[in-house]
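First the structure, which I've put down as structure tokens, then a few questions once you've had a look.
Every protein chain but one is kept in place in this view of the complex.
For clarity, chains are labelled A, B, C, D and E in written order, and residue numbers in each chain start from 1.
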Amino acid sequence: MKRLLITGAAGGLGSVMRTRLAHLADTLRLSDMSDMGEAAANEEIVQCDLGDAQAVEALVEGCDGIVHFGGKSTEGPWSVINNANIQGVMNLYEAARKHGMPRILFASSNHAIGFYPQSQVIDNTVYPRPDGLYGISKVFGEAVANAYHDKFGQETAIVRIGSSFPEPANHRMLSTWLSYDDFVRMIERIFDVPKLGCPIIYGASANSASFWDNSKVDWLGWRPQDNSEQFRAQIDATTPKPAPDAADVLYQGGLFCTDGIHSED
Amino acid sequence: MKRLLITGAAGGLGSVMRTRLAHLADTLRLSDMSDMGEAAANEEIVQCDLGDAQAVEALVEGCDGIVHFGGKSTEGPWSVINNANIQGVMNLYEAARKHGMPRILFASSNHAIGFYPQSQVIDNTVYPRPDGLYGISKVFGEAVANAYHDKFGQETAIVRIGSSFPEPANHRMLSTWLSYDDFVRMIERIFDVPKLGCPIIYGASANSASFWDNSKVDWLGWRPQDNSEQFRAQIDATTPKPAPDAADVLYQGGLFCTDGIHSED
Amino acid sequence: MKRLLITGAAGGLGSVMRTRLAHLADTLRLSDMSDMGEAAANEEIVQCDLGDAQAVEALVEGCDGIVHFGGKSTEGPWSVINNANIQGVMNLYEAARKHGMPRILFASSNHAIGFYPQSQVIDNTVYPRPDGLYGISKVFGEAVANAYHDKFGQETAIVRIGSSFPEPANHRMLSTWLSYDDFVRMIERIFDVPKLGCPIIYGASANSASFWDNSKVDWLGWRPQDNSEQFRAQIDATTPKPAPDAADVLYQGGLFCTDGIHSED
Amino acid sequence: MKRLLITGAAGGLGSVMRTRLAHLADTLRLSDMSDMGEAAANEEIVQCDLGDAQAVEALVEGCDGIVHFGGKSTEGPWSVINNANIQGVMNLYEAARKHGMPRILFASSNHAIGFYPQSQVIDNTVYPRPDGLYGISKVFGEAVANAYHDKFGQETAIVRIGSSFPEPANHRMLSTWLSYDDFVRMIERIFDVPKLGCPIIYGASANSASFWDNSKVDWLGWRPQDNSEQFRAQIDATTPKPAPDAADVLYQGGLFCTDGIHSED
Amino acid sequence: MKRLLITGAAGGLGSVMRTRLAHLADTLRLSDMSDMGEAAANEEIVQCDLGDAQAVEALVEGCDGIVHFGGKSTEGPWSVINNANIQGVMNLYEAARKHGMPRILFASSNHAIGFYPQSQVIDNTVYPRPDGLYGISKVFGEAVANAYHDKFGQETAIVRIGSSFPEPANHRMLSTWLSYDDFVRMIERIFDVPKLGCPIIYGASANSASFWDNSKVDWLGWRPQDNSEQFRAQIDATTPKPAPDAADVLYQGGLFCTDGIHSED
Partner (left out) sequence: MKRLLITGAAGGLGSVMRTRLAHLADTLRLSDMSDMGEAAANEEIVQCDLGDAQAVEALVEGCDGIVHFGGKSTEGPWSVINNANIQGVMNLYEAARKHGMPRILFASSNHAIGFYPQSQVIDNTVYPRPDGLYGISKVFGEAVANAYHDKFGQETAIVRIGSSFPEPANHRMLSTWLSYDDFVRMIERIFDVPKLGCPIIYGASANSASFWDNSKVDWLGWRPQDNSEQFRAQIDATTPKPAPDAADVLYQGGLFCTDGIHSED
């Protein structure tokens, strides 16, 4: 690719991928509302509120690929979710539609299906069960991606990210952990495959205790290679064992499922 | 019920159901942005913009059932859809959560799954395939209904309405028509059944040419009794036969599937 | 048939079927532990404890069909269930194996799958979910029937009877009611079909509010013709509406699901 | 339609449909190897060996619809099956491809799936299980229809005909009977529906004892109205009850399943 | 755990696990009807007939985990199966219900599904197909485990053990072998996972020729690491190749499927 846009580049995942995805394009265009520091030689830095349609259109123009980490990435008040994840996604897809429909990786979330029980292994055909406003906004984003694909041919990889951190940090993440290496390998496949369509991919490593089944996207050629199991002893030693009726044990979305509606403040 | 709220009461379906549902409650509370005429003896009339959270909260308070026809009921510019069907639904469910969680009938739409082909019979477990901004907003509404059910116990009947008119008006409606009588019978069951949960129901009569399978909600006890087939000869005689590659023939959502994004005006 | 055995002939269903099934055989052999009154011209009356292997063998000999209503037909102490429904069924199948393997109708029960929720429509392939000792004994009986079919060729119709009474008596029975007429028609098919095998049949009329799907045994040619819906108004008028969290509303097995273990007495 | 071709017009079904389908087109073109008698006013009669590619091309030219009953319609020596049902079908589809691709009804047969047991209800997605050379040739024909649809857009209704006679004649036909009225109604729908595609339809009336499930083609709008059950008493009275291990009882294809390979003669 | 009960501790598996599971609890309580030798420092030895309710209650009291290998572990006369596997299981679950509901591993068996053909890969949702009295008793035990879970919250891991021996001993065991190491790893997960519920787990190593699919319990985090394939050459060299119609080749339950009913003696 000539220019790959990474939104949310100042965030946790975004700042990691800023370095890890540099090989995918001549230029990385990075955007966020927050400060992203200095631009490297191959980088363009654009501060941008995703809720601002005109700014997003300028941001997208000239890119031939988009990794969309931007927006609110956890539960929050409706006004924040609404601006960043509802209006923001609509702005992004409208901008893409007007500017050559670059392939998009949409960072959806396990919270789009968070109310499925951890004892049920689900694949990518299940009906959504969001676990809060954040999850609802991700179902919305998936719906936009699908409609723009069916209607206009816009390609999107919908990645329902589990827990992408250097290491799993608690019991539930032994099921949901996505290593950076595995995520990079997935992104390489997403932008390399001749035809992508609009598949849903669970973003998790090859964890023994997984409750997600990616077999319907085997054709993509992505095979995660890391396994959270190597961290189990460490987690057992450093974190208390959760109660059997804790949300973190019952539901795929974990504690989000018992979180209330966040008040506007 | 003591008080049943019907939103969108000045609309096509709303004005019909205003008379047809009177027996379900002591009082009908009717709301719309448009004029609803005089209140009958058993009616309360409340003009209300669904995008106004405070107004919606006042509207919902004191009701023990809600038939939510309100909002934009066809494709439109994003700002209109957003206010009425995104913000409006969020306002409705927040109001319900704060005021005793009255049972809700949420008027979803076939356009939430409009891109499925007419040659595929689908049931209520399929992943959404919305056919435009309107359909996307209905997927959003379904997600809100589901999350509020899983999280707070709010009950909703999600009804994916086909084409509810006195008679089917074209070839596609021979598959999607929902007679008023069948719809009334369905609504009676929805508010009568001791436990509702959050089921998805396809809103169509017992049409021979149906592409929707309601067998997974048989437990509800609703069996439609009308069949659009009685109108086939009339439609053959009065409307031109559609081309085999017309959107109205290919997709369950019909012409919505080839409609573009509506510009703001 | 020359001789049809009806066990449990003094019980509720047994005494009804004693008259309703007379046309199926030259002679009806009737058995029960209780008094069965006078034998009619075409009847043989045999008092018999199903837990007595020798008595059961004598009972079965010479019969070319068996309708097995006998045993404990509701929850009870383990010793009673064990004698009548565990030992009793084993005795019956051993007797049948030794005496020509007459075709058997085994009266299983909805309580073999009683913990499935009423909001889930199930067919005859689901794994059992018994709701108590009685239900467990019915799963046992189904297992015996299946093993004797796979192993020895013994044919059995496993009928998971819902609620077979003159009329449905409460809300749940609107889903589970089996009219006597429909049951007789089913039994006629069971003993008429050239090859029966060992199918599972849900014993319910064509109730609108059914949560059972018999489509996998359509080949049997039984189509129930009654519908409990005709009794809904009467039940609404005469019984209190159950609470949404009542076991009678939540589970297919109804109140059995919250019944405890019965003490021996 | 202007001109509807019926092949096999001198055969059992063909001669019936010659009169029953006259209303579907201005002209019926009838073909067979055998004598078809006098042409009526609206008829064209063409004697033709389906194994003769040039003759078939001439036969098809100028038709805008084809009901393909022609070919060997029962088990036979390979050379006969091969000429009529392998070479014949290839000739027909090549002719159609070259002459405007008129919509085709391909008379497939239950013998394409004849080895499925009668105790298994199958729908139209199952893998074929032909019961002899005739059944194999029907699988071949279905494959041709599918490939010509996927590749060239040729539309075909693949009808797996059960037993289309005035009345069912034995026990198995109580499951497989297709009344002429129901067949005519099906054919009307096949040539009326704006887009047909290449669906598989089981050709059977609404028989209580059916082992075929047409629900996946509900969208076609065909609902059979006859039921063989009205003939059960008559068949019980006039035909011996088959043994439980007779092929006519075990397999959907009945006696074809135990028929050997017919020798060339 | 403080105290883990292993029943059947004198049996084949029991005596192996007596040493292999010592690390799971401060104290192992061991029970059997047979002699279990001397108690080690961390062991308590209790001779006990599972058919004796009072003895079982005393046995269970004070344990916070149970590995239930006890009972008759192969085909036998009904009186023996009945006492050990019917009455014995009922006693165990009643004792557990009265004494804090310690988590249970119930050693079910492949003979609960023994009549499924080896050419069919099955998962844990299939309906049981027991292959004899022993298999029937295991279906009974699974039913008890399920009912006590649904009704009282009792947690059980139902393990359908294949063939747990040091090495596979014949051709069929190449499919069903469960290495001791893999079994120990499974048991560790069963007693470690915060919430267990009542899952069914096929007890087999990662054998290439498996006919069991454990993917629905992936969430448990157990991944077997041994593979019987390493023993194939040895088995080919030392055992005769079975005939293609041998029960050991046809059925998952092997020779049990052709074993008759054992006489009482």
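Here, a residue touches a chain if its C-beta (ideal position, glycine included) is under 8 Å from a C-beta of that chain, and two chains touch if they have at least 3 such contacts.
None of the values given here were measured: they were computed from a predicted structure.
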Relative to the complete complex, which of the depicted chains are touched by the chain excluded from display?
A, D, E
Based on the whole complex, identify which of D:D150, D:E167 or D:D181 touches the chain you can't see.
D:D150
Touch as defined at the start, partner being the missing chain; which of D:G11, D:G88, D:P130 or D:P168 qualifies?
D:P130
Just checking the interface: what residues of subunit A touch the absent partner chain?
194-197, 199, 215-223
Just checking the interface: what residues of subunit D touch the absent partner chain?
78, 82, 86-87, 90, 94, 97, 115, 125-133, 135-136, 139-140, 143-144, 146-147, 150-151, 257, 261
Hey, which subunit E residues sit against the chain that's not shown?
118-121, 171, 174-175, 207-211, 213, 229, 232, 241-246, 249-250
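Please note the rule applied: only the chains that are shown with their structure count from here on.
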Looking only at C-beta pairs that count as contacts, which pair of chains has more of them, A-B or C-D?
A-B
In degrees and to the nearest 5, what turn takes the CA positions of subunit A onto those of subunit E?
120
When subunit B touches subunit C, do the two copies use mostly the same residue numbers, with over half shared, or different ones?
different
Quick check: how many Å separate the C-alpha centres of subunit B and subunit D?
42
Which subunit A residues sit where two or more other chains touch them?
none
Sort the chain contact graph into one of these: line, ring, star, complete or other.
other
